[in-house]
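== chain A ==
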Amino acid sequence: MSASLEKGIHALREVIDAPIASYFSSCVHCGLCAEACLFYTETGDPKYTPIHKLEPLRRVYEQEYTLLGRLKKRVGLSKAVTDAELDEWQELVYDSCTLCGRCSLVCPVGNDLVYMVRKLREGMAVSGHVPDGIRNATKRTVETGGPMGLKWPAVAHVLKHAEEVTGLKIPVDQAGADYLVLLSSMEIVNYPEYIEAIARIFHKAGISYTLASDAYEATNAGIQIGNSDLAKVIVSRIVDAAEKLKVKKVLSPECGHAYMAIRWEGPNLVGRPFGFEVVHVLELLDELRQKGVLKMKDKLKDPLILHDPCQIVRRGGVLQAPEPLIRQVAENYIPTADKQKLNWCCGGGGGASAIHTEAAEALRAKAFKIKKRQIEEAGVDTMVTFCANCRITIEEGFDHYEMNTKLLGLTELLAEHLEPVDANSASALP
Partner candidate 1 sequence: MTDLQFLTWVRGPGLNIAIGIFLLGVLWRLIEIYTLGRRKDLAAPRHAAGASGFHTVFRRSLPLPGMLKRSPVSYIGGYIFHAGLAIIVFLGAPHILLIKNLVGLSWPALPSQFIGLAAVVTMAAMVVVLADRINKPVKRFLSTFEDWFTWAVTFLPVLTGWMATQHLLLPYTQMLALHILSAEILLVVLPFSKLLHGFTLFGSRWYNGKVNAHKGVPV
Partner candidate 2 sequence: MSLDAIPIHVVNAPSGEPGLTGNAPPLLRELLEQVRRLLDTGEPSAIDLSALPLTPADLDWLHDKLGSGEIAVALQANGESTLNETGCPGVWWITHRNEQGAVTSQFIEVTFVPELVKAHPRDVAIGQEQLEFMISDL
């Protein structure tokens, strides 16, 4: 056994727990999880059945933690997990799994499959069986602060531009603010409008906030590659900054995995509950809407559908906020059949969008057909979402299928139709 494989098995030994034992013992090979996985439904290839993606984990569980499995291994009835096998499984665990968690919803015996994929990735990561794209993104995040290698001066530049556009001051490193606002590199680079929208809305609501120059990046490639140690390094930056600036709340950007990393995995990664609250931007917006602060000057007339990002809605629990918000700003919102926690993934989550091999991109394009179908069935030209990663994947899909569909970010859309900002407000630029 190679040293890296040994490390992988060791990591799995650490993470296998009672739920995993229960899940594997319950599986009846009914194959229903395949019907919930867009990589299967859009390709028809049975190897993309979610439970099959977990085969190495199942064997390690059986061989390490069951008496019969140990005996079977000893007499050669159960073959050991090998590097070659993990190599083969890399595609199944990363390229064709976006950690969207739809399979966990359908399993009739109640298996939480995505929970297991996340754990299997711990073993895959340390044994080196990870796609280069995700590995590089992780490296960049750990080394430079963000998956795209973005550094503070570049961020500061974007902030300055936003201040100019909005005419509002964007506070940085201001201790005692209510909110520490986090961003994701993708928003900074591709959708800077998000920052402007946040500035406007906070100003309108009169809530104090700040950015942190040493913790602006919310995304966490560590949880995508599946390594808790590295994920902890990344998330600790935010925790440290939040504690240093003594903010009450940390505002997660739209980005799905960022929310997952800071809201749900964060406390478990650092090993203690947070002294601050983590809020997703949509939760804040919905709260403002309910308070009547979020008033629209007009509404978007185009018929549109909503794409609920998996990590925020199905896996993040922000179930109720998105719909009232979209109704607030859109006159012709058309709910899709599979909405909210049932929504289909864009195909680029879980780090998949960072994998740029030809095969992975082709597979993603195939998987995207399900989104294409949703759009076509609704007969709309506009789709709204609230995750930077989803947006990139969906735009790629639109390009691939040469669709003329418009894709909008929910927060920006809200900001765009917001009642004009009161210019005399305190936080306005002089």
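Quick note on selection: all candidates are chains of the complex that A comes from, given by their letters.
Some notes on this structure:
In the analysis below, contacts are C-beta pairs under 8 Å (C-beta built on N, C-alpha and C of every residue); 3 or more make two chains touch, one makes a residue touch a chain; residues count from 1.
What you are looking at is a predicted structure, and each value in this text was computed from that prediction instead of being measured.
This complex places one of the candidates 1 or 2 in contact with chain A: number 1.
By the touch criterion stated above, chain A contacts candidate 1 in their complex at residues 16-23, 25-32, 34-36, 40, 44, 46-47, 49, 51-52, 65-68, 104-112, 115, 263-268, 271-274, 277-278, 314-317, 319, 337-338, 341-342.
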